[in-house]
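For this view, one protein chain was removed and the others were kept in their places.
Up next is chain A:
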C-alpha cells in the first residue's frame, strides 16, 4: 500500500510556528513556515535540522506552500530560505505575496531594533526570499513538476488566505491553513469542492468551541467600547495590521456614523494606510457585498478613523486606538498598554488569539501585574476583554469542511492537544474515518488505496455497453469487463482478447466443445427450446440469455434443439473453453432433465 507521511515541525498539538512536512509519491512538501510569537530563543522557528542536520534543505524539499500572511504561518520563511538554505519554489497567493514581506519586515524591526536580537534575517534576506515566490490564483492548477500538482481554494480568514489541494499520482491531500466557514464583514466563507482527498490536514484552533452568532459578539463589542468612552476611558485594541483590524474598523466606522459619535478613533500609523490600500486593490478577494459596492464607495476609505501619533498617548479624554501588534508582545500596542494599564477606567480588547508567553496571553489569564525584562512592573487595573473575532473555523465549521471535501483521513494541527482529542473522537464517530494529531517531530503514516488509471480500448467498452444496454434495465445487474492487458514498450492498454492478440501479433486459438443431449419431449422443437430457456432462466437468474430462432445463448454458450415433430429431441450444447464452468453446468442441467 502506498503511504502518506506527515511530520509537523510546528503546530503539532500546538498553535504557532506552523510547519508541516508532507511526503507522498516520492515528493516532499513543506506546508507553511511560521514562527512562534511566544519565544525569543531558537524555539521560535521550526526545527529544520529534522530535514537535514546540516546544510541547505533544497535537495530534500520539492516545494514550500504558504497558506496566508500571518507570521505564525510565514514568519520563518526568510530564515528557512536564506539562512538554512532553500532555493526551490515557494507558492502563495497574490495578496499573500504582496503583504507577507511587509509583515516580515515589521517583525524583523521589532525583533532586531527593539529587542536587540542578533542572528535574525535581514531586510535583504526578505527580498531575496520573496524572489523565490511563485504567486498563484484561486483554482488554478499549478504543476510544480510533472507529477506534483497544487490548487488553491478560498479560505476566508484573512485577505488572500488559501487552502491547498496537493496531488501526486492518485494520492491527494488538502491542507487548510487557517480558515473560516462563515462570511464576515469583509471576507467570504471558505469553500472547497468534493475533491475527496486521501487526507485532510485541518487547523483546529477552536476545536471545542461553537461560537455564538457573530451579530451578538459585534453588539457586545460595540457596547463595551461605548461604555468605556462614556466613562471617559481609553480603549486599546491590539491588532495585527491586516485582517481583523479592517473588519473592526468597518464595524466602528458604521457605528460612529450611526450614533453620531465624536470621540476620536485612531489607527496606528504606517501600516494602516498601506494595508487598506492592499484591501482596495485585492478587493476581488473580499466578500460579495464589498465587491459589489466598491465602485460607489470603497469600504476601506474610513471617514472617522484617523492616523495615530505617539504623542496622543498622553492626551486627556476618551479615545479608541487600534495598535499593532495584536498579542501585545512588542511595539506600539505594548507601549500604549504600559501607559494605560494602571487606570481602571481604561480597557483593552483583545480581538484575537494570543500565544503563550505573550503579555496578551498573561492579561487574558487575569494577570494583575506584568513584569518586563527590564524589571519594570506594570499593574493591570484596566479592564481586559477577550472578543473572539479571530476568523477560525469552530468545531461546527471543521465538521462542515470535512463534509464538503469527503476525505479518507483527517489530521489535526494548529490547536491544543486536549481540545484536539475531543474533536478527534467526534470526527471518528460522526464520519467513521481515521483521525490523527501528531505532536511536533512525530511522524504519522497513512496508508492509502491506489487507483491506477489504465488506457482501455473503446471497442471493448462499447461492446460491453451495447450488451448491457440491450438488456432490460435492472439497477442490481452487475456489469463485468473481460479483457486482456497488453503491455508493449511503455504503453499499457486493456483490450478485447482478439484485439490484444492482433496487437501482440499472435494467433489466438479458440477451443470449443459441443455435446449432444437426447431429450424425450413431444411437440415442436421450438416449444422444447422455450421450455429449456425458462428452465435456464430459473436456474441461472444472474445471467442474461438471448433467444433467437430457437437457439438460446448466454455468453459463448449456445443451446440448439433439433428433431422436428419427433418425440425424441437432440439438444446441442456448445461453448468455448473460457465458459467451461457455465457450459458444463448447463450441459449437466440438461442431462439431469433427460433422466
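Here, a contact is a pair of C-beta atoms (placed from the backbone, for glycine too) under 8 Å apart; a residue touches a chain by one contact, two chains touch by 3 or more; residues count from 1.
As a convention for this text, contacts and distances are computed from a predicted model.
When the unshown chain is looked up in UniProt, the name that turns up among "S1 motif domain-containing protein", "Translation initiation factor eIF2B subunit epsilon", "Beta-Casp domain-containing protein" or "2-oxoisovalerate dehydrogenase subunit alpha" is "Beta-Casp domain-containing protein".
Only one residue from A:141, A:365 or A:425 touches the chain missing from this view: A:141. Taking the complete complex into account, A:452 is the one of A:210, A:377 or A:452 that touches the chain left out. Of the candidate positions A:29, A:51, A:98 or A:532, contact with the hidden chain is made by A:98. The hidden chain makes contact, of the residues A:128, A:434 or A:464, with A:464. Within the complete assembly, A:515 is the residue of A:356, A:383 or A:515 that touches the hidden chain.
Although one chain is not shown, part of chain A still touches it, namely residues 1, 94, 97-98, 101, 135, 137-142, 151, 274, 277-278, 280-284, 294-295, 449-458, 461, 464, 478-489, 493-494, 497, 500-501, 503-517, 540, 542-543, 555, 577-582, 584-585, 587-588.
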